[in-house]
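A single protein chain has been removed from this complex, and every other one stays in its place.
What follows is chain A.
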Amino acid sequence: MSADAQGSGTEDVHKYVPLYMAHNAKTMQFARAGLAAISGSAAGILGLKNLYGFAFYAVNWVLISFLLLAIKTQFKPQLFFKGGAKDIFTDGFIGGLLSYILFHTFLYGLVHLYQ
(Lines give C-alpha, C1' and ligand atoms only; values in the text may rest on other atoms or scores of the structure.)
Protein backbone atom coordinates (compact mmCIF):
# COMPACT_ATOMS: atom_id res chain seq x y z
CA MET A 1 0.00 0.00 0.00
CA SER A 2 2.70 2.44 0.94
CA ALA A 3 4.50 1.77 -2.30
CA ASP A 4 1.32 2.58 -4.20
CA ALA A 5 0.90 5.89 -2.44
CA GLN A 6 4.46 6.91 -3.16
CA GLY A 7 4.51 5.95 -6.78
CA SER A 8 1.07 7.20 -7.77
CA GLY A 9 2.44 10.45 -9.19
CA THR A 10 4.82 8.78 -11.59
CA GLU A 11 2.62 5.78 -12.23
CA ASP A 12 -0.24 7.82 -13.61
CA VAL A 13 1.95 9.19 -16.37
CA HIS A 14 1.42 6.21 -18.65
CA LYS A 15 -2.31 6.74 -18.55
CA TYR A 16 -2.00 9.86 -20.68
CA VAL A 17 -1.46 9.43 -24.41
CA PRO A 18 0.99 12.11 -25.56
CA LEU A 19 -0.75 12.57 -28.88
CA TYR A 20 -4.08 13.34 -27.26
CA MET A 21 -2.45 15.54 -24.67
CA ALA A 22 -0.86 17.58 -27.44
CA HIS A 23 -4.18 17.87 -29.20
CA ASN A 24 -5.86 19.09 -26.02
CA ALA A 25 -3.16 21.64 -25.42
CA LYS A 26 -3.51 22.81 -29.01
CA THR A 27 -7.25 23.23 -28.73
CA MET A 28 -6.82 25.23 -25.58
CA GLN A 29 -4.13 27.36 -27.15
CA PHE A 30 -6.40 28.17 -30.06
CA ALA A 31 -9.13 29.28 -27.71
CA ARG A 32 -6.60 31.37 -25.82
CA ALA A 33 -5.20 33.01 -28.93
CA GLY A 34 -8.68 33.94 -30.06
CA LEU A 35 -9.50 35.28 -26.65
CA ALA A 36 -6.41 37.48 -26.57
CA ALA A 37 -7.08 38.98 -29.98
CA ILE A 38 -10.81 39.49 -29.63
CA SER A 39 -10.92 40.73 -26.06
CA GLY A 40 -7.97 43.02 -26.73
CA SER A 41 -9.78 44.52 -29.70
CA ALA A 42 -12.95 44.90 -27.66
CA ALA A 43 -11.10 46.65 -24.87
CA GLY A 44 -9.44 48.96 -27.38
CA ILE A 45 -12.70 49.87 -29.05
CA LEU A 46 -14.39 50.43 -25.72
CA GLY A 47 -11.52 52.71 -24.81
CA LEU A 48 -10.63 51.07 -21.54
CA LYS A 49 -7.67 52.69 -19.86
CA ASN A 50 -5.20 52.01 -17.11
CA LEU A 51 -6.05 49.12 -14.84
CA TYR A 52 -9.48 48.66 -16.37
CA GLY A 53 -7.83 47.15 -19.41
CA PHE A 54 -6.04 44.54 -17.34
CA ALA A 55 -9.12 43.90 -15.26
CA PHE A 56 -11.03 43.29 -18.48
CA TYR A 57 -8.42 40.77 -19.51
CA ALA A 58 -8.57 39.01 -16.16
CA VAL A 59 -12.35 38.81 -16.29
CA ASN A 60 -12.27 37.44 -19.81
CA TRP A 61 -9.57 34.98 -18.87
CA VAL A 62 -11.59 33.59 -16.01
CA LEU A 63 -14.67 33.48 -18.21
CA ILE A 64 -13.00 31.58 -21.06
CA SER A 65 -11.30 29.22 -18.63
CA PHE A 66 -14.60 28.47 -17.02
CA LEU A 67 -16.21 27.91 -20.40
CA LEU A 68 -13.41 25.56 -21.40
CA LEU A 69 -13.88 23.73 -18.14
CA ALA A 70 -17.63 23.49 -18.54
CA ILE A 71 -18.05 22.86 -22.25
CA LYS A 72 -14.87 21.24 -23.49
CA THR A 73 -14.07 19.12 -20.46
CA GLN A 74 -17.56 18.68 -18.99
CA PHE A 75 -16.14 19.55 -15.56
CA LYS A 76 -13.74 16.63 -15.75
CA PRO A 77 -10.41 18.39 -16.42
CA GLN A 78 -8.50 15.47 -14.96
CA LEU A 79 -9.34 13.46 -18.07
CA PHE A 80 -7.84 16.00 -20.42
CA PHE A 81 -4.90 17.62 -18.68
CA LYS A 82 -2.28 16.25 -16.37
CA GLY A 83 -2.57 19.22 -14.06
CA GLY A 84 -6.36 19.19 -14.10
CA ALA A 85 -8.20 22.45 -13.61
CA LYS A 86 -5.00 24.22 -12.64
CA ASP A 87 -3.69 23.78 -16.17
CA ILE A 88 -6.80 25.30 -17.65
CA PHE A 89 -6.65 28.34 -15.46
CA THR A 90 -2.93 29.09 -15.55
CA ASP A 91 -1.40 27.91 -18.83
CA GLY A 92 -0.45 30.66 -21.22
CA PHE A 93 -1.63 33.57 -19.13
CA ILE A 94 1.41 35.75 -19.82
CA GLY A 95 1.65 34.96 -23.52
CA GLY A 96 -2.01 35.82 -23.91
CA LEU A 97 -1.49 39.02 -21.98
CA LEU A 98 1.20 40.17 -24.42
CA SER A 99 -1.10 39.65 -27.39
CA TYR A 100 -3.90 41.31 -25.50
CA ILE A 101 -1.76 44.39 -24.88
CA LEU A 102 -0.85 44.56 -28.56
CA PHE A 103 -4.45 44.48 -29.73
CA HIS A 104 -5.64 46.71 -26.97
CA THR A 105 -3.04 49.33 -27.87
CA PHE A 106 -3.64 48.97 -31.57
CA LEU A 107 -7.40 49.34 -31.55
CA TYR A 108 -7.28 51.99 -28.87
CA GLY A 109 -4.91 53.96 -31.01
CA LEU A 110 -6.95 53.54 -34.16
CA VAL A 111 -10.27 54.43 -32.60
CA HIS A 112 -9.45 56.98 -29.96
CA LEU A 113 -6.13 58.51 -30.95
CA TYR A 114 -6.15 59.07 -34.64
CA GLN A 115 -9.15 61.10 -35.66
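Quick notes on this one:
Note that a contact is a pair of C-beta atoms (placed from the backbone, for glycine too) under 8 Å apart; a residue touches a chain by one contact, two chains touch by 3 or more; residues count from 1.
One rule holds in what follows: contacts and distances are computed from a predicted model.
In the listed set "Prefoldin subunit 6", "ER membrane protein complex subunit 3", "tRNA-splicing endonuclease subunit tsp-5" or "FAM96B protein", the entry agreeing with the UniProt name of the missing subunit chain is "ER membrane protein complex subunit 3". Checked against the hidden chain, the listed residues A:20, A:66 or A:106 yield one contact partner: A:106.
By the touch rule set out above, chain A reaches the unshown chain at residues 3-4, 11, 13-14, 25-26, 29-30, 32-34, 36-37, 43-44, 47-51, 53-54, 91-92, 95-96, 98-106, 108-110, 113-115.
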